[in-house]
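Removed: one protein chain of the complex. Kept in place: all other protein chains.
Every chain is named by a letter (A and B) in the order it is written, and numbering of its residues begins at 1.
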Amino acid sequence: MTTSQQIPAPGAEMEHYVRGGEFDPKSVEKLTPEQEKVYLASQLRLMWWKFKKHKLAVWSGVFLLLLYGSILISEFLAPYGLNNRHVDFIHAPAQSIHLFHDGEFVGPFVYGMSYKLNMENLKREYTVNKTQVQKLRFFCRGESYRFWGIWKNNLHLVCPAKNGTFFLHGTDRLGRDVLSRMIYGARISLTIGLLGITISFLLGISIGGIAGYYGGMADMFIQRIIEVLQSIPSVPLWLALAAIMPVTWSPIIVYFGITIILGLIDWTGLARAVRSKLLALREEDYVLAAQLMGARPSRIIGRHLVPGFMSHLIATATITIPTMILGETALSFLGLGLRAPITSWGVLLTEAQNINAVALYPWLLFPVVPVIMVILAFNFLGDGLRDAADPYK
Amino acid sequence: MRVFNKVLIAAAMLAAIVSTQTTVSQAAEYTGPPSLLDEEMAGKMPGVSERLPKNPRVVNLKAMGRKPGKHGGTMRMLIGKIKDIKLIPIYGYARLVGYNEKFELKPDILEKVDVKEGRIFTFYLRKGHKWSDGHPFTSEDFRYAWNDMLTDKKLGRSGLRPNLQVDGKGPVFEVIDETTVRYTWHAPNPQFLPALAAPIPIYLAMPAHYLKQFHKTYQTKEKLAKLLVKNRVKKWYKLHKRMAREKKASNPDLPTLSPWVNTTPLPADLFVFERNAYFHRVDENGNQLPYFDRITMSVGTGSLIPAKVGAGDADLQARNLNFVDYTHLKSSEKRSKYKVLLWKSGKGSAVTLLPNLNVKDPLWRKTLRDVRFRRALSMGIDRHEINQIMFYGLARESGDSMLPQSPLYKEKYQKAWAEHDTKQANLFLDEMGLIKRDEDGYRLFPNGNRVEIIVETAGESTLQSDILELIQDQWHAIGVKLIIRGSQRDVMRRRAISGLAVMTIWNGLDNAVASPQMSPSELVPSSQSDLQWPQWGMYVSSKGEKGEKPDLAPVVEMLKSAKRWSKAATTQEKTKAWQEILEIYSDNVFSIGIVNGALQPVVVKNNIVNVPKEAIYAYSPTAYFGVYMPDTFWQSKPLTK
Partner (left out) sequence: MFAYIIRRILIMIPTLVMISVLIFTIMEWPPGNYFDTYIAELEAQGEAADLQEIEELRKEHGFDKPPIGRYFHWAFGLLQGDMGYSFEYELPVNEVVGSRMWLTLLVSFVSIFFTWIFAFPIGIYSATHQYSWGDYGLTFVGLLGLATPNFLLALIFMYFANIWFGVSIGGLMDPEFKNQAMSWAKFVSILEHLWIPVIIIGTAGTAGMIRRLRANLLDELQKQYVTTAKAKGLHPFKALTKYPLRMSLNFFISDIGSLLPAMISGAEVTAIVLSLETTGPLLIRALKAQDMYLAGSFLMVLASFTVLGVLISDIALALLDPRIRLQGGSTK
């Protein structure tokens, strides 16, 4: 009501307002096209929209995708091979990339290094030689490698200048480029988490499913098992299991052994979650309907119940992957996980685990950065997924 | 206090003049450490002249080029596991006979040793020598050790050690008088004295007065039963064994002749070794040794020790320090007030490749036994590159052989088949018929398999795996593929013994500064722990009952020479036997050495005097610090923190 309107005198005529056009009884309730989309959207789409809101999670997801994608082309990305040694550049410090030299734009390059052995304290001293400009080459031909161990090739994303060096993160005690080893190490470290989580997943869903669906004795028994496994502190258990692995196994088998160990111990959390969700959900009407229609329990669990909280599971799983990566790192450090010549971030960190690295060659500790970043990324991603998992909230 | 001491000394002098003449005694006046004066005052301990034997061993420091010192101080050391406290009896190096810095055998605890025909050994003890608890040290202790321990039915069950036997027979032991004993064999036993001078010696004398309480023959049944219950052991000989573990320093109550005595029972994190008030050595000024009052050993994680030493937590340390730690240790010198010395390792080679001549696989058996193969592998190694990368060029490129400090050294042993000559190596391998190569350049056996050697490591040393990686590349040039298999020490050994392992990597010869007096057993098959011929070694140590009989001609020759050594009576004969063995060994490349004379960092705090600046660091024969007499190290003044 507009305040400018005067209240008419009693008995006086009032203004009429009649709207022309058609009368649509549903006009108030009619949805705009955008709103309609929301209500008609499938569950997945809703989840995606909610997920997108969580910027940090989205960026983490992108980051992880890139990282996992890089595994496929490690040979191409790494400037050097995994085991290329440079005997003249042992324990060389990190070289920084410059763009401008003497005020002129030259393009990405590094300065050359000259090496001198200090006989007093037997320290390898490197001095940056500001006159030597070594331009980096891109999409160049460098050290040859076997792509995925099969095809011989030598195309690299970035290479050092001819007769030059490019050690973005320095070199280790045999003169191997730390950056290249990190890139190759990603292959092992990242996939161990994935494999482990797959094993965990399968075990968790099946065992938790049985416990939750059938209840009763099965449930009690499985609960005890879960309790048992959760009670033994994980690190000592890992140690014990890893100490069991015959030392004579080839590194690949050891790798799989470790993933299995990590997966075997970790499924309990998932199983617990599945179980509690199932316990709640199995009272739902649609389960009753399915049972009445004669569906087998496995179908009920797999087709009806699980998808209801799959998103939750994925979120939980995503948060568990970092535990696996850390677990592999810890095991390798203790000498019970992977060992040279297999290179993972854990193995790289083990080689840096001494006073000499911390005090004299700190660039050897660099592999800890991708570890931290991946773990953070997985955590954020998991957070976003979990928030998005229940879009009807 | 000082006055009383002087009175005691005066009394001792009088007594010395009045009593029978003693033999050589450069100083009749002795000075004990001030730390014991209180106890002397309280009458709990006799004066120093009574504590010392009538004729103590005089160590002339000036003649050794060292400075005589003063008493006092605590030496702190770090160890990585509790078992390492056994190092103190090794460092202390109080032996019946011991090596001096020139590796000559000299009597230490004993006053004199008479050797006739190389087979009759008469030991003369020092009169008045006492155990660390004050009880007299006499021939009874030898008798007890011999009759009631080494040849006792239960305690000596596993029989006499090989170096106490000649042709399978032990000696005849006699007690001549209170301070004289004699061991007589029917034939010369050149291993006897070196065995007494070893880092872990044969203990021919044990404190009878203490150990009798644990022995069935001397103790009443009831008391023994009580002791068994108290110590939770079921059998008396087990208890006796546990209490008598001199070499482990684990029983604080066990009297000893070492310069320092453990006072801390196991388990603990800090072990304190106090001076032995009755130690038998003095310096030329009459000061009773050792100078240091106390040694402490702190137990921690081994890998942390370089960091702790850098922070100044140790006064004298070599154990658990490696060459790679040198730079960090050196950079902390000023801050933590110490000096880093570089001693030379006494090993025949820092690491050595050991082809398993007893491997089960017939193809590898044939190949490894072919001397051309071993020579080729050795010549395919670029020792210069390895020296440069791993040792900054400071080590010496060599086969697994003697160091120049050994009187048996010959340059040709060092260089035998150790030059980097890929052409010759390739020629040998071609000669052997391994001509075919695959697409990566690796040779193939006639049956088509790649010539692929799996080298197994004990997984304990990055030095070994690093060197293997370098060799991997070098052997590519001669067409041999090297695969590194990390393992564990005991698994690796088991696989070598059972013939499953083709090649292993381990340390080189333990004693590469050998003199002809020392046993050449390292170079010939002698036990199943010889990784290059475990079955032959087992055969020799079990006297033919187990294992395989050595059937490779050069090995049989070496064994014959070793036998000749064990019967040799003169130094000439011994030297000849040694050289025969060294000749055959290096020419046949039974182990592939890389470099020796590698450098070992030794950290010494600035206020500790008499530690040699340069020396050989080895277990055998120098007992790490032992031969250099840590009892003569002393502390000049406390360091300001």
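Structural remarks
Just so it is clear, a residue touches a chain if its C-beta (ideal position, glycine included) is under 8 Å from a C-beta of that chain, and two chains touch if they have at least 3 such contacts.
This structure is a prediction, so every number in the text was calculated from the model and none was measured.
In the complete complex, the residue from B:Leu37, B:Val58 or B:Val272 that touches the missing chain is B:Val272.
When you scan B:Asp510, B:Glu548, B:Glu573 or B:Asp587 for touch with the missing chain, the hit is B:Asp510.
Within the whole complex, the absent chain has one touching residue among B:Ala145, B:Leu204 or B:Ala307, and that is B:Ala307.
Hidden from this view is one chain, which touches chain A at 56, 224-225, 227-228, 230-237, 239-241, 243-244, 246, 272, 276, 322, 326, 329-330, 333-334, 349, 352-355, 358-359, 365, 368, 371-372, 375-376, 379, 383. Counting the whole complex, the residues of chain B in touch with the unshown chain are 76, 81-82, 157-158, 161, 200, 232, 234-235, 238, 241-242, 264, 266-270, 272, 296, 298, 300-301, 304, 307-308, 311, 313, 488-490, 493-494, 510, 527-529.
One rule holds in what follows: only the chains that are shown with their structure count from here on.
Note on chain placement: the centre of chain A and the centre of chain B lie 52 Å apart, centres being C-alpha means.
Those residues of chain B that touch chain A in the shared complex are 303-304, 306-307, 310, 324-328, 330-331, 385, 388-389, 392, 459, 462, 465-466, 469-470, 473, 484-488, 491, 495.
Residues of chain A that touch chain B in their complex: 83, 85, 87, 90, 117, 120-123, 173-175, 247-248, 335, 339-341, 351, 353-356, 359-360.
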